[in-house]
Structure formats: structure tokens, C-alpha cells
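Removed from the display is one protein chain of the complex; every other protein chain stays in position.
The block that comes next holds chain A.
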Amino acid sequence: MDRAKEYFDIAYPPVYGTRWPSIRLALSSKQKYVAVVNNFANHEVTVEKFQELGAMDIRHKYSYFAERLRARKEEINEKKSQEGEEDTSQDEDGPKNSKLIRTSLLELDDDALAARANAEPISRYPEEYRRRALAQDHVPGTAELDYISRIILPSEVGSAGISAMMDYVPATKLKGLEDWIEETDVFLDASQGDQDIGLQIEKQEEPINLPSMLKIYAFNKTDISDFPKPKMDHHMKLLDYYALDGASLLPVLALDLAPGDRVLDLCAAPGGKTLIALQSLLPGVVVSNDISDSRVQRIRGVLRQYIPNNFSGFENVSVVKKSNGCDFKEKEAYDKVLVDAPCLIDRVSMQEDDNSIFKTTRTKERLKLPELQSQLLVSALQAVRPGGTVVYSTCTLSPLQNDGVVHLALSRIWQETTIECSVVDMTYAVRSLSFLYRFGNNLGLRYGQVVLPSLLSNFGPMYCAKIRRLK
């Protein structure tokens, strides 16, 4: 626990700046859960129960915000076609950079709101630095700069004008923790541009899709009430809802499930994300895979408690498999693949010592994590069919295990295979969920989105990147 805290206290402040204290505070405090209602049990009763407790179906707010986003986009498109010419200063389309329409307060996340509420600008840095930072291009997706985040002055600007957040912390400047010296070997040189790894980036304009059959309940922001323990529906012999970290919903939504999809969950244990996929009633088959017997048992245990095994028409939808994800035998066999990779699991490491990944006996395992993660991702990209989607997610804040691994995997794919990919930029698409999550904007993330823990909605951390295989 202390080793974990030391690691985080050194590694994360340079990346998360002034947001780190509030993240750390949230990581050390009570986690918030959402409830996924079991469609196979008596869900009406469950829904009523939740409504009485004061929880809300996230669909209401989601629909509202999704509508607004769509409406605003249409307005912009109309305006553009009316004006008929491109503004050269805007190199991204979409409403995010438009100064014509003000971002409504409802859509701003907590950090931006706090920035507005804070009357005095925190002038930690001399005027000059701030001006220079402002002059630099900011990450697409936000119309206003986050004045609170600590802006690291770059020694050199990346080829696409990406901020220096992407420079990983040089180990020579840190305290002499032994691990750090070992880890320099693993640090990447991420100033490699996207062209070098044959990458394209496409933007997802449509708000992220929330499948209509999913019933997900959550208490409002700042409400720390708990859901009662799941109850058994005696008729069906199934539990009425499944509780999980709210941020775990995001990768499943990013998959953008379509009816009949063949879905692979490469590291499925304990099975929450698989369960959500099944509850959407969309996929044709969901294969849950994991590496060891014990993990596979856990998945089976969860599925047994929620999915009926003799439901007509549903017999072969859920398959549980045991195999090594890095060396997955099936190639080009799935429409959607989810890789919820093993990682540092920040939240658990902060709070518990039991079998922590920061134990000295697990150091080697920990240092090899990025390699393992990128191998899983490569394997996933091989298992998905051309035109399909892979979603890579972790529950850590470490940039190395997030963007770093995506970059590593993509460069390997580029070098060793003929697969072509594009990263889907979901910055705009996830905005319809900003009422639920605290997204980390302006962090220099290249490939994915990150949900930051906050006391107001203590979900996450969760990093999520969406990659589409083109060929």
C-alpha cells in the first residue's frame, strides 16, 4: 500500500497536475457503484425499488445530452453550409472549437466548472509560460483551456503540436527508488508520430450509443447512498442486479454493439463487462476468455447467477473459454473485441496490501505489464475481422499502460503485420456521458479517454481506447 502510494505520488502529479490531489482523495475514499438491472429476472420490481431509493436511470440524462449534442451539430453544419467557407484557424470540424455557441454549463465537467467558479486564476506560472501554453494548440475536444491543470513547458514541441504531457517522466530526476531505474528500460520514446506507425485517426461524431435494453441505475452526483445487496429472484433463481464500478460501463459502450455481433472479451474475469454485453441483448455470441482456471471459474460463477441457462434462444450466446489471450488462436473471427487488460489497478493498490501488485515479489510481473498488455492488444487486433472494433481498457492512470501500450501495440502491428488500423477519437462522442463521469481533458491523451475518480462521482479510474481495424 505504501509502495503503491509512493509510486503514484511520484508518477502522477507531473501528468495530472493540480488535479492529482482530488484524484488521490477520491481513490482513497469510498467507491461508487452503478447497478445493472438483470433483464432475465423480475426487472420491473427492481426498477421500482431503485426509483424509491432515489437512483436514476442514466438513460434519461444520457438521451437529453445526446439530443443536445446532435442538435448543436446540426446547427453548426447548417451555419457552415450557409457561410460556405472554411475557417483556416479551425483544423477540426465539429462544434467543439466553435466560438459561435457557448458550452452550456450542464455539459462542462467538474474540472471546467471548478475553473469557472474559482474567481482568482491560479497564477503559479509566470505570465510568459501561460501565454506560450495558450499559443500552443490544445487537445481537440474542449473549447476552453483548463487553467487549473499544470502546464509543463515543453522542451520541444511534437510534430503534430501535441503538448509535452506525452513526454514520459525521465527517471534520472526522481528519488532513488530502485524500481525506477529498472523501469527506464521500459519507457518508450513516444515522440514517434502517428505516421511512423501508419496510424490514422478518425473522429466519432455520433454520441456514444447506449443500447436500449440496458437498464443502468446510479445515484446522482454527490449522493453517496449505497445500493442494497442484490436479492435472489426465487422464481428464476437469479439475482436482480449486478453492481460494478460505473466507469466499467464505458468500454462496453465504446464497443458499439450491434445486433448479432460476435463479441470476444479477452480478459473477462470476474465477468462484469461480459454481463453488460449480454444484458444489452444485442450480441449473437459473447465469448468470455481468461487465462487461468480460477478466473474462468469466477466468470462462470457470475454468469450462473445472472444468466438463465435454459432460456430458449439464448443457449449458446454465452461461451466461456480458457486460453492465453496473448496467443489467441482464432484470427479474424470476431466483430467486436474487448481487452480489459490486467494493470496496476490503482484503486485497489491504494487501499489494500493483500497481494498488491506492488509487492516486491511481484516486481518483475509489474514491470512486464506493458509488454503483456500490448501483446494482448496485438492479439485482439488479429482476432477481430477487418472492419471490426477493438476496445482496449485499463483501470489505471499510468500513461505508460494506457496510451503507451496502445502506441506500442500499434507500432508492432505496423511493423510485423499487414493489418491497418485507425484510432477512433471519442472525445466528442463521450460528451453525452459527462454528467456521469469526470473525463480527463487537456491531459495530452492521444488515443483514448480517461475517467478520473472524483469525490462527486467516485468511479474509475478507467482508460478506454477504441481502434478500428480497416484491413
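By definition in this document, a residue touches a chain if its C-beta (ideal position, glycine included) is under 8 Å from a C-beta of that chain, and two chains touch if they have at least 3 such contacts; residues count from 1.
Methods note: contacts and distances are computed from a predicted model.
Engineer: Can you pick, from "Serine/threonine-protein phosphatase with EF-hands", "Protein HIRA", "Transcription termination factor 4-like" or "Histidine-containing phosphotransfer protein", the UniProt protein name of the chain not displayed?
Structural biologist: For the chain missing from the view, the UniProt record says "Transcription termination factor 4-like".
Engineer: Which listed residue (A:203, A:347, A:407 or A:446) would be found touching the missing chain in the intact complex?
Structural biologist: Touching the chain that is not displayed is residue A:347.
Engineer: Have a look at A:230, A:283, A:325 or A:444 and name the one touching the chain we're not showing.
Structural biologist: A:230
Engineer: Suppose we count only contacts with the excluded chain; which residues of chain A make the list?
Structural biologist: Contacting residues on chain A, toward the hidden partner: 9, 18, 20-22, 24-25, 28-31, 33, 110, 114, 117-118, 122, 222, 224, 229-230, 239, 243-245, 248, 270-273, 298, 301-302, 305, 345, 347-348, 351-352, 395, 454-456.
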